[in-house]
Structure formats: C-alpha cells, structure tokens
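With one protein chain withheld, the remaining protein chains of the complex are depicted in position.
Now for chain A:
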Amino acid sequence: MVAMPEPKRDILARKDEIVARLRDIVPGEGVIVREEELRAYETDGLTAYRQSPMVVVLPSTVEQVSKVMAYCHEQGIRVVPRGAGTSLSGGALPLEDGILLGLGKFNRILEIDYENRCVVAQPGVTNLGITKAVEHEGFYYAPDPSSQIACSIGGNVAENSGGVHCLKYGLTTNNVLGVEMVLIDGTVVRLGGKHLDSDGYDMLGLINGSEGLLGVVTEVTVRILKSPETARAVLVGFPSNEQAGDTVAAIISSGIVPAGVEMMDKPAIHAAEDFVQAGYPLDVEALLICELDGPEAEVDELLARVSRLAEENGATYERVSKDEEERARFWAGRKAAFPAVGRVTPDYYCMDGTIPRHRLAHVLGRMREMSEHYGLRVANVFHAGDGNLHPLIMYDANEGDQLERAENFGADILKLCVEVGGVLTGEHGVGVEKRDLMGTMFNEVDLNTQQRVKCAFDPNGLLNPGKVFPTLHRCAELGRMHISRGKMPFPDLPRF
C-alpha cells in the first residue's frame, strides 16, 4: 500500500472553523461533514484504497470554486478534486485532512455550436451525456471510455481518457479545444476556446492528463464529429494470442486505420459472454473485434482486406455484424468486460500498461508465467490497435495475502511493459496506484522537471498531493539552481 502525505494536525484541529467558513461560501447542502455521508466519497474506482475526507464541498458556481480555492490557498488546506469517482488509479482518493471538491453539480451543457462543431459543457456532464445532446443531429463525441455512462468530462480531461474508438479519432487531449480552470489561488483562467491552435505554451495540452494536480476544470469545450455513414464490426477468433496479435500488426501496417481494434483472451471472452451474451465464440483462445467506418463501399472493401489478413494469420472464426443491433452487441461484450470479470471473482485489479504492438506475444507469454508464479488468474482485454493492455488480475481480498500478491503481480506486469519499451499507464493515470513505480520509467531529474511544472501552478503543493509523484519536494528547494561558474566546457567545440 502506498503511503499518503502526513495529515496536517493544525488543519484537523481547526475543522469546525474551516467548515463554518466553507458554509459561508457554499450555503445549504453543499458542505458535507456527517460521517455516513462522507463514506460515499471515501474511494473511487480503485476500491482497495479508502479514506474519508475531512469535509466534502459541492460547489455549484465558478465563483464558489474560486472562493473555496482561494481560502484553501490562504489557509494551507489540501484539496482533492472529484468528478464521478470512476478513476481506476485512485486519483480521486480523499485525504484525511483535505477538502474533497466534488464537481457533480456542474452538470449542464452550456452551448452546442454545430457550426464550429463543438460543445461547451460543465465538467460534471457525463461523457455519454455529450453524445446524447447532439446525436439527434447525427453528431457524437468520439472518445468513448467503457465507463462513459458514468464518468465526467472533467475527469476525462484530468485523466486524458481513451476508449475503443481512440485509435482513429484520438484521445481526450486530441478532442478538447478549450477549458476554463480555477487555479489554487482562486484565479480563473481560460485556455484555448473554439479555435484550433493554442497560442503561447500549450497549457491546454498540459492540463489533459494532469490528474487534478494543476487546477480545477470548471468548463470544457470539446470537438464533435458527424457520425460515419456506416460502421460495421467483425469478430475474428484465433487458436492463439500470437496469431491475433500478428493480425493486428498486419492490419495496421497495411495502411488501414480501423475505428477500433480490441482483443480479448479466453478468460475475458468467457466472462463477457456469460454476462451479456454478445455472441462470442467460446472455442477460441483469442478474439478480435475490429470496427471499420465510413462510406459503405469503403467499409466493404476494408472488411474484405481485414478478412484476408486474418485468414492468412490462421483465423478460425469470423462474423461480420449484420445490423446496428448486432454491432452494438459485439461492443457490449467488450465494454462490459470489467464488470463481467467482476462476476467471476470476488475482486479484480485492473492494469493499464502500453507496449509496442509487436511485443504482445512475448508479454502475454511472460504474463502467463507470472500468473502461475503468483497463483492468481488473469484475464486480458486489450486496446490492441494502440498497444494498451488491460490485464485483470483476479483475487479475493479476504483470502490471506491475495491482495498483496495481486499488487505485486500488477507491479511486475507494469515493469515488464516498461522493459519492452512501453509505459506504465496508457489511459487510467498514475494516481496513487502507480505512483511508486514512476522510478522505473523516469529518473530523478525527469521527475523533478515534472514537479517544477506542478510548482508553476501550485507552489504550496495543496492540489491533490500524494498522487503521481513518489517523493514530494518543496518548490523552493526544486527551484533553486546550483551555479558553478567556470570556463566554457568545450573550448574546441566547433564554432563559426
């Protein structure tokens, strides 16, 4: 278990006074202190970690957010932002001495601008809520995390979330045009807007994936797209993971950019099929779902090419969706894969590394060995098109040391991802979960450089501390430069 920053005793001692002041700023039911009510906020999607916050604040205006932040800044109180609480990395895990700032009341769509092809939404609007607001005009918002009915657009920005359609249409960061954000000292800034390119440093890009450590997002402008004329998905089954992996590589390198390519291994296929009856074949080791979209003629041609490549790589099962209903069903199985695995095991731990696609077979092989070593089963769902793995480690927290074994197994998988040239997290974020593994990817200089960026936004480290960075340094210490004057180091460096 990862250690959180030591609570500030002086802040805890002043709790009543702090709560009273917060009630001045956010009147009515927007300030929660009763223990039973706090419990609803004590964890996010990473349920192995739990902590009640000192107080929950649910502001409903930007002005309230700004005042709460300015007050916390002045008093040295820690703040943890929270959207819908579906983070799988503990990003929204509260602090004992902190305010949990919930954005749930920011749930309105502010503007739909079809001419500029964008939607302006408050951060608490759900990801799917944006598509729902524009689908009657044939538009949609492309990034579609499996949690899209629940997760908030503000949380998506904070995590730079992905989804099965991100291979072709990009991640959150590629689809956000602007944000309004409140800094820890209460300043409200606007980054981007409805235009395409940011001016000056691309802070909008920096905010995406910053895990609530740089500011509280209070408004988001996202790009919307017209739905493609047709979309068809094909299920392809293989006798081995290797063959499925090779097929993905063959599709991508042939120049086809599918709308999505997902892969599931046998345990995941069975769990999903039992749960939602998606029509998956049960006698294959690996299953690909490949979706192609565009004009009918293009989709037909590309489907034929995909089929050919799959056959060349030894596919033993193929089924093309006949209608929208069947296509939706193919996806329903994939999108429900996490809860499906949740039905066959008391607990599961969802990992999120990314690897270069061609290392897939090797990584899955090593994972099987680890599974035996730790004595825990693992099911794999995989954003195969972009190399993003989601191994689901199955365990029972009430059984001996299984939680600890699951965590160690998970850490080994992530280290393996880095070892083969990949990264610790593709879309779920570092949070508390992968915080202490950051050193496997970054050295101290790399991490200090990142922390100085944090200092540029939050010099006192009050926003979501304890997440992302394994060691917290004071900004003053990080900012200092050790100057040793001397001669020009390379007198014979070519100069002209």
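Keep this in mind: a contact is a pair of C-beta atoms (placed from the backbone, for glycine too) under 8 Å apart; a residue touches a chain by one contact, two chains touch by 3 or more; residues count from 1.
Criterion: contacts and distances are computed from a predicted model.
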Protein name as given in UniProt for the chain not displayed, "GMC family oxidoreductase", "Glycolate oxidase subunit GlcE", "Urea ABC transporter ATP-binding protein UrtD" or "Methyl-viologen-reducing hydrogenase, delta subunit": "Glycolate oxidase subunit GlcE"
Selected residue (touches chain absent from view) among A:183, A:261, A:310 or A:336: A:183
Option touching the unshown chain, where A:86, A:148, A:208 or A:380 are the choices: A:208
Candidates A:15, A:50, A:108 or A:195 - the one touching the absent chain: A:195
Given A:162, A:212, A:391 or A:466, the one touching the chain that is not displayed: A:162
Chain A residues touching the omitted chain (full complex): 113-117, 138, 159-160, 162, 166, 170-171, 173-174, 178, 183, 187-206, 208-210, 226-229, 249, 252-253, 255-257, 294-298, 301-302, 354-358, 383, 386-388, 421-430, 434, 438, 441-442, 445-450, 452-457, 468, 479, 481, 483-490, 493-496
